[in-house]
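Only one protein chain is missing from this complex, and each of the others stays in its spot.
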Amino acid sequence: MNDILAQVFQVGFFAAVIRMATPLVFGTLGELFAERAGVLNLGIEGIMMLAAMAGFSTAFFTGNLWLGVLAAVLTGVVAGALMGLLTVSLGLSQHVSGIGLTLLCSGLSFFFYRLIFGQPSSLPKITPFETLALPGLADLPVIGPILFNQFALVYLAMALVPAAAFVLYRTPWGLNLRTVGENPHAAYSAGVSVAAMRYQALLVSGALMGLAGAFLCMAQYNAYTFGVISGRGWVCIALIVFGQWSPWKSAAGAILFAVIDALQLRLQASSAMNLPYQVFLMLPFVLTIVGMALVSRNAMAPAALLKPFRKEAR
Amino acid sequence: MNGLRLEPRAHSPWWLNVLLPLAAVGATLVLCSGLVVLAGADVLTAYTKLFLSSLSTAFNLVETVVKAAPLVFTGLAVTVAFRAKFWNIGAEGQLLAGAMAAAFIGARQGLPAWSLVPLMIAGGALAGSAWALLPAVLKTRCKVDDVVTTLLLNFVLFYGMMALLDGPWKDPLSGYPDSPDIRMEAEFPILLRATRLHLGVLLAALATAGVWLMLRHTTLGFEIDAVGENPNAARYAGIRIAAVTLLTAAVSGALAGLAGVGEVAGIHFQVMAGLSPGYGYTGIVIAMLARLNPIGVVPAAIFFAVIITGAEAMSRATGVPVFLADVIQGMSLITMLAALMLTQYRIRRNRPEHE
Partner (left out) sequence: MESPSLLEMRGIVKRFGDVQANDGVDLTLNRGDILGLLGENGAGKTTLMNILFGVYAPDRGRIAIDGRTVRIQSSADALAHGVGMVHQHFHLVPRHTVMDNLMVGQSGRGLRLDRGFALKRMGEIERGFGLHLPPDARVGDLTIGEQQRLEIMKALVRGARILVLDEPTAALTPQEADGLFSALRAMAARQMGVVFISHKLHEIVAVTTRVVVMQQGRVVAETANDDTVSKKRLAEWMTGHEITPPSKAATTPGAVRLRMTNLQTRGGARPSLKGVCLEVRAGEILGIAGVSGNGQAELADVIAGVLPASGGTLEIDGRMVSRLTPREVQALGVGRIPEDRMGTGLITSLPLRSCMVLPRIRERRFSRCGFLKHRAIGRFADQQIHSFGIKAAGNHVRTGTLSGGNLQKALLARELAWEPTLLLAAQPTRGLDVAAARFVHQRFLDLRGRQGAMVLISEDLEELFALSDRIAVMFEGRIMDVLDIQAATVARVGLLMAGVREAA
């Protein structure tokens, strides 16, 4: 057992953890903005898939990775707007709208990938992002290679967590957003447009989810496959409950999940444990459910989550 | 929406219930025709191939019905669950649970031949029930959101199944990760010679009648509707919400499990990774198109069976990617939702103030 631990807890392991946590951080922050405004965005899985495909295709044909990232973000924004149309303007069930959006976006991602790339014998690949070592910082012992020799998008994710906290808690926009999610009538009677706030939240939400998809296809891996998301979107939803709707705690949850994910990869590779690798794949999901069960009793969800807003209602 | 507002409608006329899914599907096809054009094909040709190829010969017709069987089951499963507002997105996992139970029982050498089919059916239903009860218990006892748990459990079951298929349950005779074949005696009898119309199709028809009976003629069905529509009033009227939720989950899971049993005992005779290409999720769209009415599930299921089989033929003939079927699926759910809103509300102009 000791040599497993020795093998596992190396610098390389933790660097991988940060890398694997990044798409989860993007997705979780994206979902966080939507839910804090009172909208459950179940389209996350599909949006991530579609954005990933859009980003990959753009990068493939233009040779420009950052254009690909932009395409992914724009795709996410459009999807977020569609979610807004369904849940804010039309006031439809957030649950079913989200499922519909995921089915639609995943279907579109398969369709367009097949249309663009056909069925090639070998998987179309791009040259992914290269890691960017931050000068000076990357040379620090231990934390240097873990934190400061990563992809540019990882640095973006790291910066976004405090940025999200700042925006949510220290700006007027963030206060209005949180008020809309807690008591839309309070916001309305203070002159804030509930619909506008929710739309804005969903656009931001979509953009961040797009970043998650972009990262997966263009940094963590170098290709788009149909299974590239594999439930990570749903995990983000659970991570928010876990993190009690706070950006810092949700990010911590993402890292915890990434640790388990990275651990199961290492355990697979090492021959010490004779369990089939899928058991390890299951582990993060099972633990997420257990985590939710422990936490949901005292769930501090935004009070107005899931309720459409009608100004005449008391 | 400035200048417009939503005014609740008094009631929805019956013809609207039939017209709406048709309108939603129509709108979907119109929107998706854009995708066909993008793929460089002629819309009429593509749609003709899509719809008619599954109806062109008698054999194809039967094949479509066979394909519709699991969809009927998952559609019914979601219908029952959604009526009680138990958001069962886990039909996919419950289907696989039922399939696994059926494959396991069907391969047992020690059981008498006549008992195999009934045991597979019972076992598959129970396995599906159990897999649905887990998130239901979490909901009633720990207030955990059912959407996320049912979803995540799909992945848990899938990985669990693959772990078994790669390991202790792997068929030693095959090079792929799939389970050993079930015994010959366990295979569902064929109901129509020279076709694949197996017992599962009959079971699906019976299940439709059964669900309709339950929803319309039993106290459970009555209470499911009450809990789903207004849990507060239901509580005041003495209905026990938790019990109803758990029973709903059990029934829903059992139906999804039976979908899996049918696929194993009627078509594939074993369990493998590609057993269900998302039937559990299609069930959601079917349930919504059917407006949560079990009778409506059958035409909706046949519609998607037509599209799923037709997509292959269309793809071969016109080069439009087969995934058009998936897009149609997702788009139909959205257009159906939007159409449903029209039954509940009218759109009215705000009348301007005047002196």
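Things worth noting here:
Order of writing sets the chain letters: A and B. Residues in each chain are counted from 1.
One rule holds in what follows: a contact is a pair of C-beta atoms (placed from the backbone, for glycine too) under 8 Å apart; a residue touches a chain by one contact, two chains touch by 3 or more.
Computed from a prediction, not measured in an experiment: that's the story for all the values here.
In the whole complex the chain that is left out makes contact with A, B. Check B:Leu191, B:Leu220 or B:Ile241 against the missing chain and you find that the one touching it is B:Leu220.
Touching the omitted chain from subunit B are residues 10-11, 216-223, 225-226, 229-230, 232-238, 350-351, 353-355. On the side of subunit A, touch with the chain left out of the figure occurs at residues 170-172, 175-176, 178-179, 182-183, 185-193, 300, 303, 311-312, 314.
In this text, only the chains that are shown with their structure count from here on.
Subunit A and subunit B have centres, each the mean of its CA atoms, that are 28 Å apart.
Contact residues on subunit B toward subunit A in their complex (touch as defined above): 1, 6, 35, 38-39, 87, 89, 138, 142-145, 147-149, 151-153, 155-156, 159-160, 162-164, 166-167, 281, 284-285, 288, 321-331, 333-334, 337-338, 340-341. Put simply, subunit A touches subunit B in their complex at residues 40, 42, 46, 86, 89-93, 95-97, 99-108, 110-111, 114-115, 230-231, 234-235, 237-238, 241, 275-279, 281-282, 285-286, 288-289, 292-294, 296-297, 299, 310.
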